[in-house]
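Excluded from the complex is one protein chain; the other protein chains are retained at their positions.
The letters A, B and C name the chains in turn, as written, and every chain counts its residues from 1.
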Amino acid sequence: MAIGDYAFLIPLLPALAFVLTFFLGKKLPNGGAIIPIVAIATSFVISLLITLGLLQNPEQVINQSVSWFAMLNLGILVDPLAAVMLTMVSFVSLLIHIYSTGYMSHDRAQYRYFAETSLFTASMLSLIISDNILQLFISWELVGLCSYLLIGFWYQKPAAASAAKKAFLTTRIGDVMFLAGIVVLFADLFRLYNGAIPDGIFILKFDEIFSQIPQLAAMSTPVLGFQVNHLTLITLLFFGGAVGKSGQFPLHVWLPDAMEGPTTVSALIHAATMVTAGVYLVARTFPMFIAAPDSLMVVAYLGAFTAIFAATMGIVMNDLKRVLAYSTISQLGYMMLGLGVGAAIGAEAVGISIFHLINHAFFKALLFLCAGSVIHAVGTHDMRQLGGVAKVMPITAATMIIAALALAGIGIPGTSIGFSGFISKDAIIEAAYLFGENGGGWFPYVLSIAAALLTSIYIFRLIFMTFFGKPRTAYGGHESPASMTIPLSILALFALAFGALTTERFNKFVSETFVNNFVHMDIPGLAELGGYHLAAHAGHEPLIILWLPVIVGVAGLLIAYLVYGMRIVNMDKLVSRNNPVYKLLYNRYYQNAILTNFLSIKVVYEGLAFAGRAVDRGFDWIVDWIGNISLDAGDALRQFQTGVVQNYAMIVITGVSLLVILIAVVREVL
Amino acid sequence: MLNKQFTIMQIITSVYRFFRPRIVGMVIALLFLAIVLVSVIGTSWPAIDQLPQNLDDQSNIKGIGLLIFTEFVVPFELLSIVLLSAMVGAIYIAKGEAGR
Amino acid sequence: MLLSMIVLIPLIFAVLTLLTKTRAQARALALVSSVAVLLLTIYTYFMFDSTSAATQFEEMYTWVPSLGISYNLGIDGISLPLILLNAIVIPLLILFTWNDEKHAPNRFYSLILITQGAVLGVFCALDFFLFYVFWELTLIPLFFMVSMWGGPKKHYASIKFFIYTHVASLVMLLGIFGLYFAAWNNTGTPSLNIPYLLSQFQFIGSGMTRDLIFLALLFGFIVKLPVFPFHSWLPDAYTEAPTAGSVLFVLLKIGGYGIFKIMLPLLPFTASPNLMITIMGALGAVSVLYGAFLALAQQDMKRMVAYSSLSHMGYVTLGAAGLVSLSVSGAMFQQFSHGLIMSIMFMACGVINNATGTRIMNELGGLAQRMPKLAVIMVLAFMASLGLPGLTGFIAEFSVLSGSFVNLQGYVVIALMAIVITGAYHLWALQRSMFGVYKEKLGNVVDINGYQTFAMGLIAILIVYFGLNPSPVLDMMLTNSEYLVGLMAGMGV
Partner (left out) sequence: MIPVELYIGLAAVIFAIGLFGFMTQRNGVRMLMCVELMLNSANINLVAFSSYHGNLTGQVFTLYVIALAAAEAAIGFAILMSIFRMKDMIDLDKINVLRW
């Protein structure tokens, strides 16, 4: 049997591990961590073998489906896009699990932690491997559930419980949009088949959906006076889901709060699972986006805006993990931008975006695990209290610096020499340039360059404040155990070299998922459907365009060094409550006040829900009133029961007489 | 609540007192009588053409006696029980406290 | 005989239970009866042909031929899942109350069994007379359940429930009479046979009459369901009832059953089907949103669950009005899944109320630390209730939403808006009651006992099982809804 026949085990093993760990883990040493580790390691091996097989022979796409209910199915689809994601997720997750055995060793509820992370990984793997949009949505929601459970892992802390709830609800706004997109898509396909779906056709399967793109693009409905193209509507709703899950503006508010969970969970959420799901969704349904250029525009602009928006907040945060959280949002903005520029460069956009996703997964997981290592050792995550940690924890410091260089994107343009973040981010910025040159507008390009500068500043601010200089408070500290430093070193290796080693093959491998391997899509033809032409990819940008990202990256490093390393500027003046810009940034643009406190609590809860309660009292009152009417009527009629026989006789006789007269009259009239 | 009841009752009893002098009763009784009479006159009553001419047949005591003890014997017996129990009941009720 | 046994065993055992003296005897008899029903139902399920929409296991004895009344039982794919639901949950409910110190246990268990028998009777009846008798029979035990073992406002709640739903059933009875006499007029022979009368509906001459009959029947069913704006008996009755009573209310799926079994076959033949679809769809969609908002505003946990029940029931009418086989079967599945989910939710509310003496969520907090088993089951039930994929609630909601969107776009958009609110109140309730710092003034609470764990855990497992593999019940629902939708298609609706 070929290895592909075992592909279904990839999500299944961690899911089984969840069940086993949850029920048996309490009795095993170390919370039964060995079960998920073995399961995920097996998944990783299978994915790796499949990926290698696909590299040899890209036509060998694995696609197996079973009927679920009605015209829906469950199934697996491993094409190059899915294969690389599977490998990355299982790999990073495996490392994080190994790291966690050290990090979580003091927690009483370890077994619950490992069970939940195992389920988390399983959901994410199932999300990637699914061959239909419904199964993807199911896994998508399960990912949300696991993030809820894990962010609220220390549920005794009210802040953690509240952050978990916020994360779940905010992403759920996106999920509803995603669900609405599926609903619209389902109804459209249902109508295309005229309600009679032949047996054996599963209408929400990706290849089925993609084969109907031309028909979908031709459908449009008037909504509020606008002619809404169905494909645009569906893709925008899908993107709405991605906005929630991938923390794009304005649904990013949950991500920084999600730091209330254990740091390893943050690493899992921010690097391997959860947030990348949104990017993966857009990549997976990319043929639909290609045929709906308006949606791609939205993706590109919102991505670029999120990239810089989050970066500005990252600069002022004092919490180690929060800086990284905003960095994640910002980098996700880059990935979305990379997909959005598909309007200019076609399917290659998937390649560069996923490439950045994978590289980001390595260095972001590394950053978080390093931060976790620091927090584990020192017991605080306020950067203002740290300083000079590098002396105590050399391995952690070294790996973190590598990750920072990768995040800032340092390398030599024109060659494939550089940190992994450089290779992929550079590609996205270049694509944004092409996007502008082909009439998409220069806004995304300009913002992405500015965001690159800010990225470099905030990450080196973090490095300098934490690892260099003198300790600002007295903290104990020691290098972390081997179970933690080994994963760090492995990840550092990947952050250092993965991009450079694979750049040539990777883009081609993933980009051609849609063109050659999967459904043989005619990407330029789809673009024609959207009414535009793809630009031929060119490497003839001016030299300054190639060098600009690196220049701003180095400039950021220098600025951070001057300000935080050399302290040539007195920070106290800038960082004060009176500085309106600082205040605005530090309060995160007051989004918490506006979105959470005002919109959800004041408007929805106190406004609508309480109004609803008043209305309901009204209904209750009406019902009671009807009841009281009959009581009162009975009370009034009771007075006729005088208890005097004569009166009754009188009434009876009168009634009989009148009835007779009435009948007589009626009979006369008729 | 009590107040409301009381006033309505007062009105009814006063109205009742007012009409007490039999006018209403008279009117109703006459109305009823008129209706009955009108309908009696308006109806064509089926009847046998003539009474039996034989004078011996004029007496129907024998026939009634026969009917009572043949066809309607069960109601007759029941009636006797009713009468008996009514008698006993009437005596019991009327005797009242004295017996106790 | 099979169906007669299923219906009559609980009723007979109810009488026997009433005669017992001690709690141990009462609960043992009740358990024996409900387990017997469960076994019979499972046997029926395996003998049932789910690929056919026809009535199966039919039993027929003439009863009052001059009025067309007969003793006629039979089931199809609409009723069997609901019978199954009832048969599964009642024994678990009895186990759940195994150690409860209730006064008059013989009456308590007897009432449970009467309710079960009556509800099963409604599901099995193929004769309107029988149907109505069982329909009304469900009222009585529930009335006593609320007024004898209920909360502080039990008398108000029980009378309101009784009169409100009784008035609705009388309106429904008028509808039945209308149908009965109109058919009698047309054909000259009286019959109360349900399938026969349904097939005669189209021959009633006046469109006005047909619409009135339809609306009268619909009114009876949606009050029982209930649907906005006829829901105001629900929060009081559900909240004031004892835990077992609330669960019995949840299992009282006769309103929705009536909609599928009686309303949908009539729908295409009304004079103005589009108006009827609009009424049902709009009421359903508004219920979904309205119930969600109301649940968000509640402080009492049980009341919140009651309103969430209203919200979920909206999907039933919405899906029924959707008139696509997927949406109709989704609505049927919603009834099934709602029964399972709400049973656990109410059991959990009851456990919390017993352990801490309060259900006000702001007074609770951190219970997960003292009641870990309850916490796990409750999180699962809440997730199922908010429609998390992989659990039963999602299958139902997704089928209803995506199926209904084909015909009723506007209403589905309304219902979709409710999903976030649904998530919000569930999670907020969890956060306030289970998570956070444990409030010491709640005293020393203990976790659920073994019987309760077994009962709630088994239902939880069923929720997961049917969420992952809905086919065992969904297939027969699909068969029937395809048949129903076929009727509509024949009429060009």
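General observations
By definition in this document, a residue touches a chain if its C-beta (ideal position, glycine included) is under 8 Å from a C-beta of that chain, and two chains touch if they have at least 3 such contacts.
No experiment lies behind these values; they were computed from the predicted model shown.
Note that the absent chain touches A, B when the full complex is taken as a whole.
On the side of subunit A, the interface with the absent chain consists of residues 638, 641-646, 649-650, 653, using the contact rule stated above. Panel shows subunit B; residues 22, 24-26, 28-30, 32-33, 36-37, 40-41, 45, 47-48, 50-52, 60, 63-64, 67-68, 71-72, 75-76, 79, 82-83, 86-87, 89-94, 96-97 of it touch the chain omitted from the view.
By our rule, only the chains that are shown with their structure count from here on.
Between subunit A and subunit B, the centres computed from C-alpha atoms are 92 Å apart. For subunit C, no residue reaches two or more other chains under the stated contact definition. Subunit A makes touch with subunit B in their complex at residues 635-636, 639, 642, 644, 646-647, 650, 653-654, 656-657, 660-661. Across the complex, subunit A meets subunit C through its residues 68-71, 134, 137-142, 145, 148-149, 152, 155-158, 161-162, 164-165, 168-169, 172-173, 175-176, 179-180, 182-184, 186-187, 190-191, 195, 600, 604-605, 608-610, 612-613, 616, 619-620, 622-624, 627. Of all the residues in subunit C, the ones that touch subunit A in their complex are 160, 163-164, 229, 231-233, 235, 290, 293-294, 296-298, 324-326, 329, 366, 368-369, 379, 383, 388-390, 394-395, 398-399, 401-402, 405-406, 409, 412-413, 416-417, 419-421, 423-424, 427-428, 430-431, 434-438, 470-471, 474-475, 478.
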